[in-house]
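Worksheet: one structure, shown below.
The block that comes next holds subunit A.
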Amino acid sequence: MVAEPSLLSVKDLCFERDDTQVIDSVCLDLSDGELLQIEGPNGSGKTTLLRLLTSALTPTRGNIYYQGRTLSDCRFEYLSELLFLGHQSAVKVTLSAEENLSWMTGRSRTCEELLSALDSVELTGYSDVPCYRLSAGQQRRVALAQLLISNAKLWILDEPFAALDSQGVSLVEQCMQKHLDGGGSVVLSTHQPVSIKAVRRYSLMDQSIREQFNNDL
Partner candidate 1 sequence: MISNTGFWAFLRRDLLLINRRRGEVASPLIFFIMAATFVPLGTTPDAELLKDIAPGIIWVMALLATLLSAESLFASDYHDGSLEQMLISPQLLVMPVLGKVTAHWLTTGLPLTLVSPFLGLLLSLPAAGYLPMMAGLAVGTGCLSLLAALGAALTVSLQKGGLLLTLIVMPLYMPVIIFGSATAQYSIQGLAWSGPLAILGAMLALAIALCPVAIANVLRLTTIN
Partner candidate 2 sequence: MKFQFDNFSHLLNMDGHGAYVWAAVAVTVLLMTWLIINPLLQRRDVFEEIAREVSREQLRQDASREGA
């Protein structure tokens, strides 16, 4: 039986912006239950690579396969299984935290899950306050609350730990671990070490993959 195609595989992806090669023939593989950490100094193209994976940017050469099929064939399927968290938290400041969360996850506003998600990101009292009263960190938590209730299979997170205190960071790590154990997979870019059981670290500079196991967790 042929090996079941990996969830996501990237075949020598190149991206050029104004004649400068931002991404140069990147090859990657990601199967279910795996976490891939993209490393590299600032300006090495981490965010560009993540945006290529979310199909927001179209590569100049090479292509991306989702479960064996190219993105252009199964675009809607891939995007409905995808959750992307960028630098910006995509929170509408005139709406309340609850309304924002219901828009992001597509769930109706009255359902219980929304409120419990907001509670676990310490926004209990703020669910019906317009978001312009919240601080940047709190607005970020509204976006992160999605991780608790989203059923997307593939998470793509761009610097999820930015502007978060240590307590927030550990919350995000727990969510990711729960997601991985449940068979989902995560691609993230960050500078901090990630305390997750199995981490595959891909460095953009020398395009090497290193496995790292933290067995103390």
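Selection rule, in plain terms: all candidates are chains of the complex that A comes from, given by their letters.
What to note about this one:
The rule is short, and it goes like this: contacts are C-beta pairs under 8 Å (C-beta built on N, C-alpha and C of every residue); 3 or more make two chains touch, one makes a residue touch a chain; residues count from 1.
Because the structure is predicted, anything quoted here is derived from the model rather than measured.
Among the candidates 1 or 2, the one that touches subunit A within this complex is 1. Listed in rising order, the residues of subunit A touching candidate 1 in the complex are 51, 54-57, 75-77, 79-80, 82, 84, 86-95, 99, 103-106, 108, 130.
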